[in-house]
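Just passing along the structure, written as structure tokens.
Note that this complex is displayed minus one protein chain, with the remaining chains in position.
Letters A, B and C mark the chains as written, and numbering starts fresh at 1 in each.
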Amino acid sequence: MSYSRRNFIKGVIAGGAVATSAGYLFRGSGPLFGQTSAPGSVERLVTLNVNGQTRRVDVLKQETLAMTLRYKLGLTGTKLGCDRAECGACTVLVDDVPRYSCSVLTHTVRGGRIVTIEGLARANGALHPVQQAVVDEQGFQCAFCLPGFVMAAVGFLKTNATPTREQLAHGISGNLCRCQDYDKILTSLMRGAEYLRRSTT
Amino acid sequence: MGILTWGRNPWDQPILTHISWDLFWASLFAGVAFFVAHAGYMVFSTHRKRHASETDAMEAARADLPPRIVRHSGVARAFHWVMAAAMFTLLLTAFLPIAGVKFAWVTWHWTAGLVLTGSIVFHIVHATVWLDFWSIWVGPADLPELRAEVLRELGHEVPGPRPGKYPLGNRLYHLVIVLAALGVVASGLVMMVRVRTPFFTRNPYLFSDATWGGTYVLHGLAGVALVGLVIAHVYFAVRPEKWWITKSMIVGWITRRQYLEHHDPDRWAVNAGPEPRA
Amino acid sequence: MAERLIGRNYTPPDLVAKVTGRARYAEDFRADGMLFTKLLLSPMPHARVRRIDASAALAMPGVKAVLTADDLPDLGGGERALTNEPVYAGEPILAVAAVDELTAAEAIERIEVDLEPLPFVTDPLDSLRPGGPNARLEGNAWGAPLPGGQGPGAPAPLVTLKWTPQDFAEADMGRLPMGKPLEEWAYGDLDGGFAGAALVLDETFVVQSTCHHPMETRSAMAYWQNGKLFIHASTQSVAQTRGNIARWVGMSPSDVMLICEYTGGGFGSKGGGAVSSVIPAFLSRKANAPVMMRITREEESYIGRARTNMTGRARIGFAKDGRITALDLYIVQDCGAYGPLGDHRSAGLAASLIYQPPAMRWRAVNVITNTPPRSQQRSPGPMQANGIIEPVITKAARQLGVDQVQIRRMNSPEGKAAFGPAAGPGGQRAHVTSAFIKQALDRGAAQFDWEARKARAGQRQGSKIRGVGVAVGPHGAGSIGFDSIMTIRPDGRLYVQSGVGNLGTHSVIDLARVAADVLDMPWDKVEVIWGDTGKHLPWTCMSVGSQTTHAMTRANHAGAMDTRRKLQEIAARDLGGSPDDYDIGGERVYRRGAPGRGLSYAQAARRAIELGGKYDGHAVPEDINPMTKESAASLVGLGLMGIAKDNYPRDGVTYSFVVGFAEVEVDIETGKTTLIDYLGVGDVGTVINPRSLLAQIKGGSCLGIAHALFQKAVVDPRYGVTLGDRFHYSKPLSILDVPASMKADALDIADPETPVGARGVGEPPVGAGYGAVLNAIADAVGEDVFRRAPVTADIVLTSLENGRRMHDPLRAHV
Partner (left out) sequence: MAVIRDPMPAFELFQPTSVEDAQALLRRYGAGAWVLAGGLDSFDWLKDRIKRPEAVVDLSGIPELRGVRARGDGLEIGAMTTLTEVVRHGVVRERYALLLDAAEAAASPQIRNQGTLGGNVSQDTRCWYYRAGWPCYRAGGNICYADTPESINREHAILGADRCVAVNPSDTAPALIALDAQMVIRAANGGERVVAAEDYFVGPGKDITRMTVLQPGDLLTAIRLPGAWAGARFYFEKVRDRQVWDFALVSVASAMVVGAGGAIERMRLAVNGVAARPLRLQAVEDLVRGRPANEATAAVAANLAIAGAQPLRFNAYKVPLMRNLVKRAIRGVEATTWAS
């Protein structure tokens, strides 16, 4: 058999024991991670800037930002809808830019400012203007896509604070809503843009 | 080194995909190794050659024969060279990409394959109807010749039988190449269903995965065998002591002297007659 | 006096949790020592497991347990979470629990499963061909429901049905073969109807299957404590899923604690939960640790349910003026690997209802194939009926020179319109509770500026042609007979228990507003308790089939009326007079004409506790469901308990309707259709939550629009494997595929057969969107350009290019 799977597994087993990760998803105790550190490769213990806080995390090399947030840092507001960069539920801001956190290796954003849905509201609990607008307009139905949409909108509004409805639709077009409540979502996020302008002037 | 390459079909069942391409390298190596070995051997070989005086005597005795004796008709030669061209095209288009030279080879390959098939079909018909069909085959009758050849090789003086039209080595080679070529042609014709040709709708689902696997392996084994065989063939063709045979495949005739020196006139009877038309 | 809450917009209390990311869905829960599971899926569409060798996997460090079908109870032949005879590619065969997903996945790669391939079929018509393969060893089609079975999913026998070669004679011409049906009904004079028709059309249409694909997959987490199962799963019905889980696990419902405060969508795929959710439950018991099962999107494509596809043939007779004289409908439904599904029956009834043919015959075959299992998907049946029949109506209207709105208006039901066969006990036909479709068509036509848009339809500018379309989407919109529990407690607040799934329709909260209105309670003093069977919920309908608004407004109305009566009784008992002398208002119950004589709700609640008996839940009505009784028992003594079953009378079957209007632009050089404008008008009874209602109409319409334009499910016929397991293959609608502003409206005419007047709305817009867009495309480029959906660019372009339809006429799953 020349298929690589078996050989790969053999290779991994030969790789030897590894340190355990602190999180849930990749917490395994066994030798199966193959997480030996070749010279020059990334260090597993990293410092992340999430929602304005500095967090030390043990991150596997193949770990995505969504997994780190959800399973290492307890930030479950970031949802996984497809885990394949297609639905946008996992959208977070990295240096103000909306990214699919399911398709970002955590190691590649070590130096970035990461903001999730949990980091939008102020410390006193006051909602971010876009969040407030969603509440006021009763945006979203099942709301599983909500965090991703809101983060995409917040990111987009940093580049265009006065969008038309069409422009905003383009800005949040990387997010799917299966309730297909697009009209009301757009209405609430347009209201959010308005609140945001008001709050900054 | 594995002999076969396996994959997994969409149902996760193991399927044969083709032979290991290591076999190509092995065959190439074997072919080259053979010619190196044989050439080296020939340098020191004690192979007994007929004395010139013997041949002179025979030639004198058979002055009735024309000075040039037709060995290969024009049609037979045309077949041989068309087939050779097809075979080289096939081998090059098959194995250059494996060796790392990438180009669009598929159409060349199957076109050459069709030419080869056509030429073989022609050859079979031609040989059956117009030629001495059995002259090229090997049979029990050839055992004394084999023995004589081996003894001569060992430096003995043997009167024993001489070859008819085709020397024994020639005929053995023909036998092997017939097997390989039939294998490669039969499997290749079936495989044409898997590529796009003007002849029929492409249908890789004509057979089951397992049947296709077998077909690919047969094609691969036969094709790889041809690599070594062709090397050996070319090697012999260019050897000095065989050159007269090669030349006959180009010009069509051999000299009366060559005829008498290398062949057994009883096994390859040539009528006295006029000059051959080249 | 508080303002009436019904019909007003408000902010549901769960929204802040949703916008801050605090709302927790099934995969958001964690437990100490939690393990993870991964599934081994069948690569074959039909096979038998001969042998499983998991020894190498079990020997791996970190692997805690392997679960196979042998560990699961038999469910009477019904679908189980794991199987030894997979009947579709992607069906789970076993599950591994390990310390993390990576280990579990690597363990699965070390498991040897020896599968024996069995015959399979992916296209329903192939299974009906002479000698065609059967999807299951036992047969290839579901027969008519067993006696007493009614409704979708009614139990039916599995039979083998093959049609004759003669039956397939017309298949080559693209017409659905109509061999022996397994179910049929008829009413009226069908032959007479056709004989008297000025125009008879006979058309075949293929309605595609699509996966539900809620944003939240059916992930679940489970653990055991003191013999009780705690399970976090995603469901459309908290109340009714508990019993299902108990049955799937083989335990008592009262030992199942189901927690599901938030559901990330379901659309019918999570009606009563998901059978796969018991995998972590069993693994948790085996491994003695909590187990999380994250279902990937690819797995959701297989186990996540899909709409039944149908190939339908409709022969319809029309009078000169467009009135339908007869309808002969034949449906071949593809149930996927399990079932039975009843969409084909709902489709037949819906056709009978919205087109009101005086004579109709419905025949159907309910085939099973080795494709992913189906379940009801938002508008199960009626949407497919819209697809099969709308193109025929549109073609007839064009040929007869009748306006598209008019032909639908003249054929639409009105008032207590009859529909379906004469199947009642006295041989009478069923009728709806009410229908105001004509008003909806009139209002919509005016709002959509139908005449002006119609005037430019068919005109060409450059390569673009516009077209307009209209369709009526119907659906059953309400069940009856569910329970409600509420308590007024000594703190003066009203606590309403809600067993509704919180899947985004807001009805989980909305429907408590009925109780608040009845009791004249300010909204800020109402607490809704939901999402956890440990919180003592009443027997509630599933949030499927647009029934919740109707069913639970009635139940909550009944519960609130019971509360009100008890308030009056307590007041009369303490303050004299008869209960009827008392009125309520301002959070008080008081003597009519003497507002000063009365009790505050808080006082009444304390008195109820003192009085006990029926007042604080010690005694409950006989007719309520055992689950409601059990919940009431846990709420005893907390305050004044209102508890009742919905026993309100209802004359007729409740249906809702949405009329969809669409304008499209088709680029005839690319075949691409763009939706320019859309309006949906609902005839859905009294409006409870206007903003939510309009969102339902638009969102539901969008699902239909996506079905018209591009959404699909694709199966490779050779290997029987799903190909469209990614969103860019299956193509759910994006925000840029619809206009930036969509329009919706509702008539807000109360249904006379329910105390609150409200009917459901979730499903009807789907068929409206589907039919309206199909009709608009036909209006732009011709009715004969397509006979299948989705109507993608390739279908339009090749038809226009060749001057005739070129697409595969009958085949499913392209």
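Just so we're on the same page, contacts are C-beta pairs under 8 Å (C-beta built on N, C-alpha and C of every residue); 3 or more make two chains touch, one makes a residue touch a chain.
Computed from a prediction, not measured in an experiment: that's the story for all the values here.
J.: The chain left out touches which of the shown chains?
T.: Across all of the complex, the chain we cannot see touches A, B, C.
J.: In the full complex, which of C:A23, C:V87, C:L102 or C:V238 touches the chain missing from this view?
T.: Reading the full complex, the residue touching the unseen chain is C:L102.
J.: I'm checking contacts with the chain that's been left out. Which of B:Y41, B:F88 or B:F103 qualifies?
T.: Checking each option in B:Y41, B:F88 or B:F103, the one touching the absent chain turns out to be B:F103.
J.: Specify the residue from the set A:F140, A:F156 or A:Y195 that touches the hidden chain.
T.: That would be A:F156, which touches the missing chain.
J.: May I ask which residue of C:T296, C:Q399 or C:Q439 touches the chain that does not appear here?
T.: Counting the whole complex, the residue in contact with the absent chain is C:T296.
J.: Among C:R456, C:R573, C:R592 or C:R804, which one touches the chain that has been omitted from the display?
T.: C:R456
J.: Give me the chain A residues in contact with the hidden chain, please.
T.: Those residues of chain A that touch the unshown chain are 4-6, 8, 11-12, 32-38, 40-42, 60-62, 64, 83-86, 88, 91, 97-100, 103-105, 107-108, 152, 156, 170-174.
J.: Identify the residues of chain B touching the omitted chain, counting contacts across the whole complex.
T.: Given the touch definition above, chain B has residues 7-10, 12, 15, 17-18, 102-107, 194-196, 201-205, 212, 216 touching the missing chain.
J.: In terms of residues, what is the contact footprint of the unshown chain on chain C?
T.: 38-41, 43, 101-102, 105-106, 108-113, 296, 298, 452, 456, 461-464, 466, 665, 669-672, 677, 709-710, 714, 716-718, 721, 723-729, 731, 733-737, 792-795, 797-798, 801, 806, 808, 814
Simple rule for what comes next: only the chains that are shown with their structure count from here on.
J.: For chain B versus chain C, what separation do you get between their C-alpha means, in angstrom?
T.: 72
J.: Distance-wise, how many Å sit between the C-alpha centres of chain A and chain C, to the nearest whole number?
T.: Going by mean C-alpha positions, chain A sits 31 Å from chain C.
J.: At what distance in angstrom does the C-alpha mean of chain B lie from that of chain A?
T.: Once rounded, the distance between the two centres reads 67 Å.
J.: Per the contact definition, I'd like the list of chain C residues that touch chain A in the complex.
T.: 9, 11-12, 15-16, 18-25, 27-28, 30, 34, 36, 60-62, 98-103, 106, 109-110, 213-217, 262-265, 267, 292, 294, 296-297, 503-506, 691-692, 694-695, 698-700, 702-703, 706, 726-728, 732-736, 738, 740-742
J.: Residue numbers of chain C touching chain B in their complex, please.
T.: Those in contact with chain B are residues 43-44, 115, 117, 716, 718-719, 721.
J.: Please output the residues of chain A touching chain C within their complex, sorted ascending.
T.: Chain A residues touching chain C: 5, 9, 12, 24-33, 70, 74-84, 86-87, 89, 116-118, 120-121, 127, 131, 134-138, 140-147, 150, 165-166, 169-170, 172-173, 175-186.
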